[in-house]
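For this depiction, one protein chain was excluded, whereas all remaining protein chains were kept in their positions.
By written order: A and B. Residues from 1 in each chain.
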Amino acid sequence: MAAIEILGLEKTYSVGFWRKRPKRALHPLHLAIEDGEIFGFLGPNGAGKTTTLKMLMGLVFPSGGGARILGMDLDDPRMKAQIGFLPEQPYFYDYLTARELLTYYGQLSGVDSRQLPRKVDSTLERVGLRDATDVQLRKFSKGMLQRAGIAQAILHDPKVVFLDEPMSGLDPMGRREVRSLIEQLKAEGKTVFFSTHILSDAEALCDRVAVINLGQLRGVGAVAELTSGVRGKVEIVWQGTSVPAAIKSLGAETHVAGDTTRAIISEQHQDAAIEAVRRETLRLISVTPVRVSLEDYFMAQLKPSPEEVVAR
Amino acid sequence: MKRTQRIAAAASATLVFSLAASTLLLWRIDQIRSTATLDEALYVTSPKLLKRLSLGYDGLLADIYWTRVVQYYGAMHRDGGGEYKLLWPLLNLTAQLDPKLTRTYEFGGTFLSSKPPMGAGLPDRAVELVEYGIRENPDNWHLYYDLGFIHYDQKNYSAAADAFLRGSELPNAHPVLKMLAARMAEHGGDIETARMMWTTTYEDSSDKDIRENALLHLRALKVDQDVTALEHLAEVYKQKFKVFPLSFRDMVVAGLLKGIPVDPTGHEYKLEPGGKVIVSNPDDLPFIVKGLPPGYVPSDILKSKPAK
Partner (left out) sequence: MSSRIWHIASNTFREAVRDRVLYNLIAFALLMSGAAVLVGQISIGIERLVVINLGLTAISLFGLVIAIFIGIGLVSKEIDKRTLYTVLSRPVRRWEFIAGKFFGLSGTLVVNTFFMAIGVFIALLYVSHHLTHADAGVLVALYFIILQFVILTALALLFSSFSSPLLSAVFAFSLFVIGSFAEDLRGFARLSHGIARWLATGAAYLVPNFSALNVVSQVAHQVSVSRQLIAYNTAYAVLYTLAVLSATALIFERRNLK
């Protein structure tokens, strides 16, 4: 069963004071996220990621279309008891301590009061905030706030977890911890839907991703699938420090190391480049394809080319 | 999203119901508290303190108290009059809050000094109020008129003349003040003086209640004149026919009258034995001194209403 079904969800805002002009934040979006997968929602800032998430959380009302989470309506309280949400750059009641904050959220989520204290402590431990249990949130660093945010999202053991830019503001250590936490969540059978503009994180974690730009879906699929369709690059290494003119004219990246030169050119120019090296009678050492990164795919999607939306 | 629709419907229904119910309650509460805002005037032990507490908005507060004065007088007047016990405290507060509000003194001059049921019957307070007004507004000739009027009404003709004289010395004073000052001295009690006074009041005031009051006085003067004239004619009849006329018809036949005489309210005068003339409806003609039926007592005093 699809954990999250987005059925034509769209949002148009009216902007301007007198003559209201419509501004389309999200074109009708169709997506299905499967149970137990880690799904990445990628796009630059202002692409419509947060708008989509807010609509799913019931904070903003769609202009059209709908969605279901765990088969239930977006305003169903039974559904809300089974999801967790971490908003972007979260801020919490800073006069509360970490324990008080989680206790409050637990009460609102309907966690049984007898189990609540234990759950609060174990969640704080899990996100690495055990030492700050009784510290007021006003004294938390950005990284600590992010952890507190994750804590409140998972405290009540939800089936689906929504994270908006979970790595933002974290140092590399913090990011690694969050990544491993997300992997743990998947191991527990939870579905994780997170939005980000840091592609390396998505690449490392996600089973599938969707790319969105200017309110429109540009592509959906498994990371491997998506990157396979994109023209890649090859790396050519030869003996010598001179660069053939033909290669230079391709505008390729070149590095000289010792007495070898490496050049990275796009796949389509591979043959021409090899030919150029031989003509200069330079000794070809290796020709290796460079792995296509998600970034290449991403940048390709963001070019305003008339591409069809790849639907599943 | 049926759930949100149900909540919206419930909220709208609650809103409409509770708003309607609270409005009905307001109406009831207003009834219970009908004199509450007016009684507040009695609790203000220090008008000066109230003025300071109003933090510079004393003008607005004075306006609010002034509306209370008008409403208080209007309501009591409609109910047939009384002692207007709260009139002095209310007027005093209004004057202290905004001494430049001259209608206060005009109103007080007329209705504080008039006797119940037309006013509060406190001429000394009326004088006190208007003299305060004169101290605060020394260039206003109309206040001297109001002061003189109170004295005139109390038959202190010399004090009235004095007030009119002082007022007439102001640069923009109405010429009538000089005239009245002169008349007061010699002919204070004359009907002609009274007619001049009330006509001036009627023409110069823009207050509805004051003008109505002046009109009633002018009518009373007319009645007094009529009755005097008619009784004189009855004497003439007696001289001629050795007996008093039995009815006005007799006097018409005798050529002394052209028709049955009618008072300013449109009702016929009545001729009593002994050549006395009375009015048919004394309740509609307050202030008359002549033409009252013998043993007449104003009916609202008879009703013994609780004095307010």
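What we mean here is this: a contact is a pair of C-beta atoms (placed from the backbone, for glycine too) under 8 Å apart; a residue touches a chain by one contact, two chains touch by 3 or more.
Predicted, not measured: the structure shown is a model, and the values here were computed from it.
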Out of B:Ala8, B:Ile191, B:Ala229 or B:Val289, only one touches the absent chain, namely B:Ala8
Can you list, in ascending order, the chain B residues touching the missing chain?
-> 4, 7-8, 11-12, 14-15, 18-19, 21-23, 25-26, 28-30, 32-33, 36-37, 39-40, 43-45, 64, 67-68, 70-71
Please give every residue of chain A in contact with the chain that is not shown.
-> 54, 57-61, 77-78, 80-81, 83-87, 89-93, 95-96, 104-105, 107-110, 149, 152-153, 162
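In the analysis below, only the chains that are shown with their structure count from here on.
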Distance between the centres, which are taken as Cα means, of chain B and chain A, whole angstrom | 85
Would you mind writing out the residues of chain B in touch with chain A in their complex?
-> 1, 3-4
Residue positions on chain A within touch of chain B in the complex are 73-76
